[in-house]
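Can you read through this structure? Questions will come right after.
Here the complex is missing one protein chain, while the rest keep their positions.
Let's turn to subunit A:
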Amino acid sequence: MNALAARRRHPAAIAVLLLLGLLVTGGAYSFFAPKDANAASTVSADAVQDGKNLFLANCASCHGVNAEGTKSGPSLVGVGAASVDFQVSTGRMPLAGPNVQAPVNKVKFDETQIAALAAFVASLGAGPAVPEEKWTTVIQPGTPENNRAIATGGEIFRVNCAMCHNFAGAGGALTRGKYAPALDEATPRQIYEAMVTGPQSMPVFNDRNISPEGKQQVISYLAAQRDQTNVGGFSLGNLGPVSEGLFAWVFGLGILIAGAVWLGKKAA
């Protein structure tokens, strides 16, 4: 301790201290910072080259030759593989035409092509990677822990997602023709990717907002809700009281008036 105290006035002390400070801050940052920025480094150079060719043929007209973005499309540097996988595997990209929002469409590429495109875009800059399979596996109901996990997913869903996607994931309206789509066709992987990349109007739910376990629970909740027997009968689109009221007016009153007409015509 004395030795250290004796050298505290050494000319190099300030530099050493500064270096130490920087190392600690930087180290702490790299330790605490969100870890989702892992570029797909395991993909072969061939796949990146294939992806680039596909990109030039199908995407570059809007996103630019180097994916730097143009007036018609945003830059793709740093959007990550997850984003590409989501947009292309749901058929949203390539976009058929300018619109307020990219609609779900026919998927134009096969698995390998999508993976190649994703690898190319990921090689441009770090971004969210395609999720690991263990987070996109649906938790099956049965054991109490699993049921509890599904119910927690429901709570996360209601707090974070239902205000746009509706309580049953049937979708909802946003401003000026934009909308939150229905979730019934989305695969667990697409739901996960949407959460980490925040496509279009959707906010990003990174691993700090909702942990990968939480995301898996949300996915499992949606699956459980979808698999649930419709105990009450036909669901009328899960759209709440609007469809119920319409049904009561059209069919409820309609059938009863038909009955009244029949009874009114019946001879006494």
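Rule of thumb we're sticking to: a residue touches a chain if its C-beta (ideal position, glycine included) is under 8 Å from a C-beta of that chain, and two chains touch if they have at least 3 such contacts; residues count from 1.
Just so we're on the same page, contacts and distances are computed from a predicted model.
The subunit not displayed here is recorded in UniProt as "Cytochrome bc1 complex cytochrome b subunit", chosen from "Cytochrome bc1 complex cytochrome b subunit", "O-phosphoserine sulfhydrylase", "DsbE family thiol:disulfide interchange protein" or "ABC transporter permease subunit". The omitted chain makes contact with just one of the residues A:67, A:118 or A:168: A:168. Shown as candidates are A:108, A:148 or A:208; the residue that touches the absent chain is A:148. Residues of subunit A in touch with the missing chain: 100, 141, 144, 147-148, 150-155, 158-159, 162-168, 170-177, 179-180, 221, 224-225, 228, 230-236, 238-242, 244-249, 251-253, 255-257, 259-261, 263-266, 268.
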